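Showing chain A:
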Amino acid sequence: MSAIDWLSALLLVVGAAFFFAGTLGLLRFPDVYSRLHALAKADNLGLGCVLLGLALRADSLAVAMKLLLIWPLVLTASAGVGFAIARRAQTLGIRPWRQGDAP
Partner candidate 1 sequence: MTTLALAIALFLLANLVVALVAAARGPTSADRMLMALLFGTTGTGILALLAAAGAGAAAVDVALVLALLAAIGGIAFAKRAWRARHHVSD
Partner candidate 2 sequence: MTSGLLFALVGVALFALGVAGVVLIAQLPRRILAFNLMGSGAFLVLVGLAQRGDLPDPVPHAMVLTGIVVAVAATALALALVRRLHALTGRLQLPEDDGD
């Protein structure tokens, strides 16, 4: 195995770890806003690392570019959705969680 293969495997494992952290945060965090924060971790870093790791070992340049194209797309989409949900939550009067509140 060459260095590229090792780097790609490392990136895949790191991405999976970020996905796991995002799921865990979504399960454990107390309110909508902090759960959005956990979701953004899985979206941006987890998927980014997985896609970068896959692009490093893609067969052709076209496939690698297509894999890397997914990432900015997901970044834009998740930023838009996160903004829409957070603003709607604020409009509906959901208060952010503070230390000392019941979780």
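In picking the candidates, the idea was that all candidates are chains of the complex that A comes from, given by their letters.
To be clear about the criterion, a residue touches a chain if its C-beta (ideal position, glycine included) is under 8 Å from a C-beta of that chain, and two chains touch if they have at least 3 such contacts; residues count from 1.
Predicted, not measured: the structure shown is a model, and the values here were computed from it.
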* Asked: Okay, in this complex, which of 1 or 2 is up against chain A?
  -> 1
* Can you list the chain A residues touching candidate 1 in their complex? -> 5, 8-9, 12-13, 15-16, 19-20, 22-23, 26-27, 32, 35-36, 39, 42-43, 46-47, 50-51, 54, 57-59, 63, 66-67, 69-70, 73-74, 77-78, 80-81, 84-85, 87-89, 92-94
